[in-house]
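Input: a single structure, listed below in structure tokens.
With one protein chain held back, the other chains of the complex are shown just where they sit.
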Amino acid sequence: MPVPIEYYLVLSAFMFFTGVAGVLTRRNAIVVFMSVELMLNSANLSLVTFSSYLGNPAGQLFVFFVMTVAAAEAAVGLAIIIALFRNKLTMNIDEINILKW
Amino acid sequence: MTQYIYLTVLLPFLGFLINGIFGSRIKNEKIIGIIGSGTIGLSFLVAVGAFIQTLGLPVENRKTIVTLFNWIQVGGLNVNVAYQVDQLSLVMALIVTGVGFIIHVYSIGYMHGDKSFWRFFSYLNLFIFAMMNLILGDNFVLLFLGWEGVGLCSYLLIGFWYDRKFEKGTTGDAAKKAFIVNRIGDFGFLLGMFLIFMTFGSLNFSEVFSRAATFNIPVSVFNFIALFLFIGATGKSAQIPLYIWLPDAMAGPTPVSALIHAATMVTAGVYMVARCSIIFASAPSIMILIAIVGALTALFAASIGLVQNDIKKVLAYSTVSQLGYMFLALGVGAFTAGIFHVMTHAFFKALLFLGAGSVIHSMHDEQDIQHYGGLKKYMPRTAMTFLIAALAISGIPPLSGFFSKDDILWNAFANGGFILWLIGAVTALLTAFYMFRLYFLTFEGKARFGHDKHPHESPALMTIPLMVLAVLSAIGGFIGIPALFSGEGGNRFENWLEPVFKSASFKVATEGIYSSFDEILLMVLTVAGAALAIYFARYIYLKNPQFALNTSRKFKGLYNLLLNKYFVDEFYNAAVVTPILKSSDNFLWRIADVKIIDGVVNGTASLIESISGKIRKMQTGVTQVYAVVMMLGIVIALFWIILSL
Partner (left out) sequence: MSIELILFIIFGLVAAVSGILMITRSNPVMSALFLILNFGSLAGLYITLNAQFIAVAEVIVYAGAIMVLFLFVIMLLRPEHEKLAFKIPGIKTFSIIIAIMVFFQLAYMIFFAHPGSIIKPDVAASIKAGTVETIGRELFTNYVLPFEAAGYLLLAATIGAVVLAKKKFV
């Protein structure tokens, strides 16, 4: 018997939870970024699951574009981190608090 | 010309604007004076034209209303800017513009050299504008506009020399007193207006008076309306209890005292009562009150005037006293007699004030009559005109004052009773006495001034108005010769004004059983008494000055009481003014303003400050904290979705 769809979806949710915990907890900016990528991938998994079980390629096309955007975002985000590191010489997010009251 | 009656209002206003805006730049006093007096002169000509035109109309049609535009139209209230040309308003218009013109010409000479010459004339023109609105308006609102306007101009002109000291304060204090006391009266007037609108549904004279005559309205309503209107009149026309501002108003220049506080503004109350005669006639108890207040004021003020030493103060109290006479006349139903006295009083009182101004001017602002004496040989024309005016006010025939005062006294006796006549007669004696005390101490006898003063006759610009007024004071009374003497025509003045008071005179008890013999008897009595008083004054102040001194020492208490004006001002100060000032200071300022209002405003600000001080700590600047909050929001949203599934 094929795998019930709920299993894939729960796995996707678990990966999402992991990503959220990483974003909220870690101090290193690059690790936070990687957690964001993890969250994106969990969404991708859901999309592909539904596309496969419904037989509709639209979901996979969506995943295609999500990957494109994630790549672009990663590039720009890392460039920002480099620029930030040059000014502040730190990679810890909680030391970048210029907007503090 | 009647259709152009609004010019009498518009021209002075133009004069006010021109002199007010450009006056400081026009360096030539003559031009300012010509503009100022010319507008009033033109207004006088328009009034004369309207008068002649109205004379030609049949008696029933003598009321013309010239409407300019619709002013207020709100709900049931419909008020036009419209002027009513009838016999009463024509008489008043002629007096105001005529005497006003004379005084304007006099002021050109009197105010010569003053640094605010232009301001004086612009204020004077503004005053005439307001006064004309008052007497020509055909509804209560326009009358009230003029009422307030003359009060304002009185304030501006009393405090004209704003940097001068006056008695215990400054001229500004005197001006404020005039305005504030007037305001108290105006409040009564406003209440009367409100009641009138409530009762009759309109504020237009024609509508109100025709309804008052025909509708069935309880007497108590009339009583209240009349009472409130009369309170307004006591404020404006200086009767008890609101007369206190008039003596202090002498702080202003003398032409102001002549124009405003003798001839025109103070007669506004008399005019108003006469205009609303039907309302007052329907409230008999208030009429009695008016007569009593008038008579008492006359006596009271005359007694104070007996011992005053400032020439203008004597004349001020004399004005209050004569106004009392006018109200006495109105109170007993003799409306025409009251208006007649307004006219003659305007002549001789303006003349007295202008003459006093001439003396003050030549004695370099010395106003104490104890430092005058023997001025007749230095200022013959002033002395002669002053003498004529003094004779007129004392009621010596055939000068104008005799006719008007006698008219009043006869009506007081016939309609009001013996006591009122007696008070009036005694006041007449006192009037003659103090007026001639003033004359003898100023112009006759030995000179009591030092060698530093060089009195001289005033220039022609000042003496010609004096002479014009003297002629008017002398012959002006013949227009109102009582029916006794003039035969077929009757009293011409009375006949002219009669249609205005027709509906009111139906309600007033008329003279009945007294014969003409009684009238002549009373006349002779009062004239004889006045002549005796004059002779007595001559005896004391010319031949035997020691007598006056001895009397004042023997009756020291009474003398002090009179000299200090019965301590009325001090009483008002203690009873009314000081408590209000104290409570305003202690309660309204310290508590209401500082603690409550400031507390609320400042408190709100500091409350917001403290709240925001706590809220700003939420901005930590750390991105992850923001992310946590966002996730929290997502959790809550998901909860919502779950709960609604």
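By written order: A and B. Residues from 1 in each chain.
Following the convention adopted for this analysis, a contact is a pair of C-beta atoms (placed from the backbone, for glycine too) under 8 Å apart; a residue touches a chain by one contact, two chains touch by 3 or more.
What you are looking at is a predicted structure, and each value in this text was computed from that prediction instead of being measured.
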Looking at the whole complex, which of B:T64, B:S116, B:N573 or B:Q624 touches the chain that is not displayed? B:Q624
Could you list which residues of subunit B touch the chain missing from the display? 620, 622, 624-625, 628, 631-632, 634-635, 638-639, 641-642, 645
Positions on subunit A where the hidden chain makes contact: 1-11, 13-22, 24-28, 30-31, 33-35, 37-38, 41, 44-45, 48-58, 60-61, 63-65, 67-76, 78-83, 85-86, 91-92, 94
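Definition applied: only the chains that are shown with their structure count from here on.
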Provide the C-alpha centroid distance between subunit A and subunit B, rounded to the nearest whole angstrom. 92
In the complex, the residues of subunit A that touch subunit B are 20, 23-25, 32, 93-94, 96-101
Contacting residues of subunit B [partner subunit A, same complex]: 616-624, 627-628, 631
